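Have a look at the structure below, then the notes.
Complex shown without one protein chain; remaining protein chains in place.
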Amino acid sequence: MLSLNKDNAVQRRKITNIVLEVLMIVAALIFIYPAVFVLINAFKLDAEITTNPVGLPSAFTLDNFHRVLTASGDGVTFFKALFNTLFLALVSVLGILLFSSMAAWAMVRNKGKVSGFLFAFFAFFLVIPFQVIMVPLVVLATDMKSLNLMGLVLMYWGLGVPVGVFFYHGFIKGVPASLEESASIDGAGVARTFFTIVFPLLTSITVTVGILDIIWVWNDFLLPYIILKKGTLVLFQFANFTGTFSTDYGGQTASLVLTATPVIILFLSLQRYYIKGIAAGAVKG
Amino acid sequence: MVSTQAKRWGTFAAFVSPALILYVMFAIVPMLMGLWLSTTNWDGVGPWVPVQIPIDRFENEVLANLNPSQQAFLNTYYIKDEGQGTYRKQETDEKSLRGYKKYRAMALFSKAGYTNPNFRFVGLANYMKLFSSDSEPDFWPQKLQVVRFKPGDPLTKALSIPKKEFEENFLPNITSSYDSNLIKSLYRINGENYLLDETHFPRKGRKFSVAKELLAQEDIGDEWEGFLDAVEAAAKNSQTLDVQAIMTSTITAAANGSLSPESQTLLENGAVEVYDAARLKSILSSNWFDYSNRMGVLLFTAFFSISNVIAVNVLALLIALALDRKLKTQNVLRSVFFIPNVLSMIVVAFIWQLVFSHVFPLITGTSRWLSNPDVAPALTVTVATWQAMGYYMIIYLAGLQNVPQDILESAAIDGAGGIKRFTGIILPMLVPAITIALFLSISGSLKTFDIIFALYPSTTSTMGVENLTINIYRDAFVDRQAGLATAKAILLMLVIGTITGLQVRATKKREVEL
Partner (left out) sequence: MKKLSFVLIIALLSGFIFTNCKKEEEASADAIEINMSYYKQEITESLPLLLDAFSAEYPQVTIVTEIHPNDGGATNAAAAAAGTLPDLMQQPGWSAIIENAKNGYVLDLSSQPIMGKVIDAALPAVTYQGKQYAVPMDFAGIGIIYNINIFEEYGLEPPTTYLELQEVAAILQDNGVTPFAGLLKENWSIGHFLSMLHGSMLGAKVGGEGVAEFAASMNAGEADWGAVVDSEKMFRIIDWYVANMDEQAFEMNWNEQQAAFAQEEAAMMVQGLWSYGPAIGTNPNLKCGFIPFPWSNNADENKFFADVDSTFTASAQSSPAEQKAALSFLNWLSNPEAVRIWTEDVKLTSVFKGADLSAMDKPFQDLMASSATGAYPWEFQLAPTPTWEQATKNGAHSYALGAATAEEVVASINSSWVENYQP
């Protein structure tokens, strides 16, 4: 009697799975269809984008990509801009990862009122709308002479650590302290313990926060716009083609495709870690 | 014992300091400065320290009131330019008036009695302005009357009126029985529409062909416009059946004896076109309207946030449940649903603008989507949900991973149905994930800026899709009122803090400890 129920359940499950799979594939196609537009239009000649935005390109062309890659607005070429953005994203994110993991670990291992207060202090950040600080940030950066890429990195560090601390805190709570204790018994210093023993254990949450922050920094528009000279970030290639009143859709779509691709590839290759990290860090937090 | 404690706090401080210092410097301090700015009248662009100041003012008003060392300080940065007649602020890489020196200069100027019109302390004036009743009409919901036929519209727009429009938005609004009967006599129902009896208004009878004839008359000439305007005015104001008499008397009065009989007749004949059409147009433009609601900034912010939070979380949860079953294409599907989250807002807006203007009309037959203020709010929610859903799907997928499979399986074997398994086992274990997702989605949607701004760069307020953050941006950068904008932002911050604080407390209580 029992085995029959189990067989039925398994059978039902199999069928539901197949139906579900088909349904989800269809849903995914519909869901992603709008984005396919941009991709298709990047391969069209400029004139055709305005005359025929919806259909497939009649003359498949790499002209737009070529234009974006070779254009130089005020001496800033695409590759220089790409390099700047890469630098910005990597250094910002690495800094955020380093500083937030350190702070979170110290807070978890030193439970008490101070740590509790600090945690709430960091979480307070999520409540601040960017509009409150956007004008003061420009004023402060002007005063500190940091209206440049390095200044922007510092800002991203400051703006990114709260969320980082948030995630690391949750994750580290689930990491047993036993390994660290035996290391300290063996005479290892605190710094050494952290970097050689603890940090490697944090891989999945590091990947998670890393991806989150890279997407954020890579796609952020308003802050770099008000701080930096135009054209130094990849996103700003967009500005190269959008003047006061004119639009060059071909250049725009091509540059948008080019700037979105790295992040997509990054996510695709690391998604397993990403999800595991969120599971452990955010959800348990 | 004491030294280990001290050592412990020392390491603690060392580890926490970098993050803390950076956070304070780039988030907290700006926030406090924002608080300060909200008490000033700064417009966001004017200089805090004058860049140029006329020679006599600088010497007599400013320098005269300061002691020698203060004077020397200012003189290092301001050089006299006889050609321009002013003292100019000169900055180089080595000597620049920024940081604490700038604030010192500001203090010196105010001490000397020189008021900077660009930057004055106004206390709580900005906040008071927000709460006074007449300052921000588009903050509150409004019911707008939307006119379907404007006074200058051509009659061609009223040749065919859809049944619903005619019977609900036009005929009932007509108060005068004469007009009402006139309309009823002129319009006949034909299927889904009411059609205008065109024999009464031959399309060829347009005002300008009449005008051309009159222009050619020597004694009328350039005056044709005046005559026809008089006829039109008479038409709008009268309510009588004897059209001819009205016209004749109007024209006679306007002519004042200067017209030949032939011209008069020509005028009267031509003016008939104008008269009847003007009467009809007048009735149409006064009585054919509908009502349209604008939510106003506050209500729209609430509407957008609530709808977005619900849509995103429900959709994300459903898809996560569906994808949690070890399907063959699981990885690919997950990525596909996540990709929109990776795109920048400009891309997303660009994509959806194309979709709304080219694809939706084909599928549904309605041609106006983004430009229709009645559906615009819902459209912004749709696009924002599409963009954000993937992120929350990941959170729920992660949360589902924490649900033990064996409990689920034994429940299934015991005969518990899908829904019972969901509500009894899965949901309670998902509470941590739900807490996070709600917290992030609530604060995120209240702060949404990019996506709405990208969809409606200049028309957020006329379309009724302006939320608080866009309103603040508009104040700061378009209306040049940085002080007021920051005051609003501070209030927004308090609101977000309160709501999310309450939400976290409420959901944390229901967490199931493993």
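Before moving on, here are some points about what is shown:
By written order: A and B. Residues from 1 in each chain.
The rule is short, and it goes like this: contacts are C-beta pairs under 8 Å (C-beta built on N, C-alpha and C of every residue); 3 or more make two chains touch, one makes a residue touch a chain.
Just so you know, these numbers come straight off a predicted model, no measurement behind them.
Residue B:S292 is the one among B:N193, B:S292, B:Q330 or B:Q503 that touches the chain missing from this view. For the chain missing from the display, the contacting residue among A:V68, A:V91 or A:L223 is A:V91, taking the whole complex into account.
From the set B:N181, B:N331 or B:S458, the residue in touch with the chain omitted from the display is B:S458, counting the whole complex. Of the options B:F300, B:W369, B:Y396 or B:F449, the residue whose C-beta touches the omitted chain is B:W369. From the set A:L82, A:L147, A:A188 or A:L201, the residue in touch with the chain omitted from the display is A:L147, counting the whole complex. Summary of contacts with the chain left out: across B:A13, B:M128 or B:V146, the touching residue is B:V146.
Counting over the whole complex, chain B has residues 43-48, 50-53, 84-86, 88-92, 96-98, 117-118, 144-148, 150-154, 156-157, 206-209, 211-212, 215, 222, 225, 289, 292, 294, 353, 356-357, 367-373, 457-459, 461-462, 477-480 touching the chain that is not drawn.
Here is the rule we go by: only the chains that are shown with their structure count from here on.
The part of chain B that touches chain A in the complex is made up of residues 8, 11-12, 15-16, 18-20, 22-27, 29-31, 33-34, 37, 44, 96, 98-99, 102, 319, 322-323, 325-329, 331, 333-347, 350-352, 354-355, 358-359, 386, 394-395, 397-399, 401-402, 412-413, 415, 432-433, 436, 439-440, 443, 446-447, 449-450, 469, 472-473, 476, 482, 485-486, 489-490, 492-493, 496-497, 500. Only residues 2, 5-6, 9, 17, 20-21, 23-25, 27-28, 31-32, 34-35, 37-38, 53-54, 98-100, 102-103, 105-107, 110, 118, 122, 124-137, 139-140, 142-145, 154-155, 157-159, 161-162, 164-165, 190, 194, 215, 219, 221-222, 235, 238, 252-253, 256, 259-260, 263-264, 267-268, 271, 274-276, 278-280, 282-285 of chain A touch chain B when the two sit together in their complex.
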